[in-house]
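In this view, the complex is presented without one of its protein chains, the others remaining in place.
Letters A, B and C name the chains as they come in the text, with residue numbers starting at 1 for each one.
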Amino acid sequence: MDHSKSSEINLEMIRRHFPALDQKVHGEKLVYLDSAATTQKPLEVIEAVDSVYRQDCANVHRGVHTLSERATARYEDVRNKVAKFLGTEESREVVFTRGVTEAMNLLANSLGSGDHALVPGDEIVIGTLDHHANIVPWQMLCEKNGTILKVIPCDDQGELVLSELDSLVTDRTKVVSIGHVSNAIGTVNDIDRVFAAAKNVGAVTILDAAQSAPHMSINPIDIGCDFLTFSGHKTYGPTGAGVLWGKLEKLEKLPPWQGGGDMIKTVSFDRSSYAEVPWKFEAGTPDIAAVIGMGAGLDFLDNVGRSHVKAHEDALLESMESKLRNIEGVRIVGEPLKRSCCISFTLDGIHPHDAATIMDQSGVAIRAGHHCAMPLMKRLGLPATIRASVGMHNGEDDIDALVDSIKAVREIFA
Amino acid sequence: MDHSKSSEINLEMIRRHFPALDQKVHGEKLVYLDSAATTQKPLEVIEAVDSVYRQDCANVHRGVHTLSERATARYEDVRNKVAKFLGTEESREVVFTRGVTEAMNLLANSLGSGDHALVPGDEIVIGTLDHHANIVPWQMLCEKNGTILKVIPCDDQGELVLSELDSLVTDRTKVVSIGHVSNAIGTVNDIDRVFAAAKNVGAVTILDAAQSAPHMSINPIDIGCDFLTFSGHKTYGPTGAGVLWGKLEKLEKLPPWQGGGDMIKTVSFDRSSYAEVPWKFEAGTPDIAAVIGMGAGLDFLDNVGRSHVKAHEDALLESMESKLRNIEGVRIVGEPLKRSCCISFTLDGIHPHDAATIMDQSGVAIRAGHHCAMPLMKRLGLPATIRASVGMHNGEDDIDALVDSIKAVREIFA
Amino acid sequence: MNDLRELYQELIIDHSRSPRNHGKLPQANLEARGHNPLCGDEIDMEVLRNADGVLESIGFTATACAICTASASIMTETLKGKEEKIARAIFADFHAKVTGEDSAAYPDELMKLEVFTGVKDYPSRVKCATLAWHTLIQALSGDPREASTE
Partner (left out) sequence: MNDLRELYQELIIDHSRSPRNHGKLPQANLEARGHNPLCGDEIDMEVLRNADGVLESIGFTATACAICTASASIMTETLKGKEEKIARAIFADFHAKVTGEDSAAYPDELMKLEVFTGVKDYPSRVKCATLAWHTLIQALSGDPREASTE
């Protein structure tokens, strides 16, 4: 059982950490190929959450008693873990949100208000491959304050057309927000070029790292972005926690978004003043347990080693691609120069949802649909695709199960 | 050990459900009197969260595979549980948020935008006893769009001065948002009178039920409010989940707030359209595990029986009050006509934070500070108080420990 | 995996490949559009209801999965020539069965609907099986909004 030829991943050992993988679905071993939607959770994460409720169950920040001190220390320590995960130093640059979606809404709202607010005619540039989380908040902002959304087009291969950058990113461009890796078809965008253009015109740069954080190192200093965001539930952590990282001086200039407890310095009916960064962006009781669990997830990922995970997954995706290409009637969607995260495909004459239901009968969990990337689907002329996405625990056996289940689908529709 | 004279609560049995209570702090048995900050979690809740990650770990709504179907069914079923908990019928009236703070920010933002948006000069009425979560979002809205915040004053007893309602609530009043129970001093506000005045002028009515939900029945139909919100982590559930309940027709008229996946019907770069209520208010991956855990917490509360919990806690608070009054140097803050949740007090010549630290040495967890109610503290002329708040698991023994720990504080400062 | 494979084999594949009553219905006097936002299925339903409330003709066009298309096809076959109130009753029965609320067998003349009962374990696919029905009801009710399965 040598699934690990191409990497230093010990699959058997890793799989023992994921209790949910050890189950049957419709009598068949579960083959989980939906990590792009949410990753499975290792025992370390499950136990971290559990221990919050069994030992350190208290609210954070304002309590003097022991349980609250312990909860606060564990919660705040995750900022250090995140800073380390990103390869940065300053834990105050780490704001906790529910995930990328909340982070993008925070950015769209806070960039849209206050002294330095975007004004009518200012332009925001995003990409055709982007997830709805990096589209809709900006659309809502544009509707509210007259800013204009510009979109980097995408070619038939599923690559951003970067030759258009010069005409798209101009003096009017104030924000460039872009996804790192497409959750829909797996393209790794050339963010260096996109951000270089953005910096040329002094635009604020934002990276949606939802689909790169679980698969590769992402250092916002090296990348050169002002803000970066990822979701803990896609980096082996619990639902409910994610990160908005921002350069300290940028965060300090940004007005707060949500108001309430914990984000204030003083409140009076005449005037309230806000807490320091990062707390001014965290109104109300945060998701303490999820944040602590997210820390355990990042530790887990780093203990396995992101370079090993990357090598392992890159090899898997390559193998998956060649095996899929050998199945008649399979059409792979997009031919990106660099791929991560997933492969999307269609089956001739078979609707993705039917395929997904039948594949589930073989225990194979993939996703069928538009993957919250409707504009991309429209661009590619597809209502939906089948997406197989990988996590560190996947192996050749999973790909073989995927292939068999596709063949079963094709037999039924033969 | 008959702690249950006054009620049908079987304390011993209940305590066995809360693993975190079974610990020592500084060598002393933990006495948790900080439920108003966050409640302890029963095993049922801990296990519900655990089972999501061990068995049904998947993203919701868009997945066809079995794990996603199971996660979605469990997640959506909590809407029914919440509707039942509130004594209502329509599960589409239940929107999941992180808690009261996020719900209030949603309301302030959505009432402040769209076709029916509040306009400059419109007035919003809140109360002096309110939590920052019911103050700051409205202040931010007022700053943004020129609406005006009016505040129902509070008397020395810690009661809203309702004789002022007639002059405060006028034709200009468009929103009346009020806390049900003060988390700072325990006053149960006469919300019937407040909402009657609001309805007279056709204002939108909002109830912050953060501190009533854990202690009494709250039926928004009977109460007669348009919106009601509570936090799951204060009703024995996990951090990360709470509820915004709204009348269906009110929710339908309200524009969405956060944008992203799951809250849309269609997205294109020209125009996006939004999903139906309640989903249009739930952008991005929700806190699936916390929502499911919240459902288990509500079930637990209802299994014990809210009327039993209320009788038990009312008796406890009465006993606590009379025992506190017998300690020299204790000054109880506020003399509300109806009390729930907590008692706040000060110790002559001793700062609440010093008291809290010393009480923690006896294992007694109380809270010292402004309790996110700075305007109330200012009104009462206090920088901070000591707050002892109760949960279903508290008994006379906890009150006795509280009394002993206060005496220890006084000895040290004698 | 046999149940579902059978489901997909017996009738659904056939009806999804060669849907009955597919196409525009120029003589229709009622129409509605249905949409399943979760998977993008779209269906247009046209009905000719006569003065006695009988559904004389039903036609549909769809871009949808096999279950949705077959459900529309079998539905139109089943309901053509029936009175509106009978049609509504059949839908109530169908709905209860595909959501697992009712586990009784269908009467003989409705046996074809039985193939959809297997989707009750797939709440997301239940919506595929019911979209055509919801859209039909919307058309009959003269409700101009887009039907949705939510």
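Methods note: contacts are C-beta pairs under 8 Å (C-beta built on N, C-alpha and C of every residue); 3 or more make two chains touch, one makes a residue touch a chain.
Source: prediction; values computed, not measured.
Asker: Counting contacts across the entire complex, name the shown chains the missing chain touches.
Answerer: Result: the unshown chain touches A, B.
Asker: Per the definition of touch given earlier, which of B:I358, B:A388 or B:A401 contacts the omitted chain?
Answerer: B:I358
Asker: Of the residues A:H61, A:H132 or A:K174, I need the one that contacts the missing chain.
Answerer: The one listed residue touching the chain not shown is A:H61.
Asker: One chain is left out of this view; which of A:N10, A:N219 or A:T266 touches it in the full complex?
Answerer: A:T266
Asker: For review purposes, identify every residue of chain A that touches the missing chain, sorted by number.
Answerer: That gives, for chain A, the contact residues 61-64, 68-69, 72-73, 264-266, 275-276, 279.
Asker: Write the list of chain B residues that the hidden chain touches.
Answerer: 26-28, 350-354, 357-358, 361-362, 368-370, 383-384, 408, 412-413
The definition used in the following text is that only the chains that are shown with their structure count from here on.
Asker: With centres defined as the mean C-alpha position, give me the chain A-chain C separation in Å.
Answerer: Comparing mean C-alpha positions, chain C is 38 Å from chain A.
Asker: Roughly how many whole angstrom separate the Cα centroids of chain B and chain C?
Answerer: Between these chains, centre-to-centre, one finds 45 Å.
Asker: Indicate the residues of chain C shared as contacts by at least two other chains.
Answerer: 38, 122, 125
Asker: What residues in chain A touch two or more of the other chains?
Answerer: 26, 353, 357, 368-369
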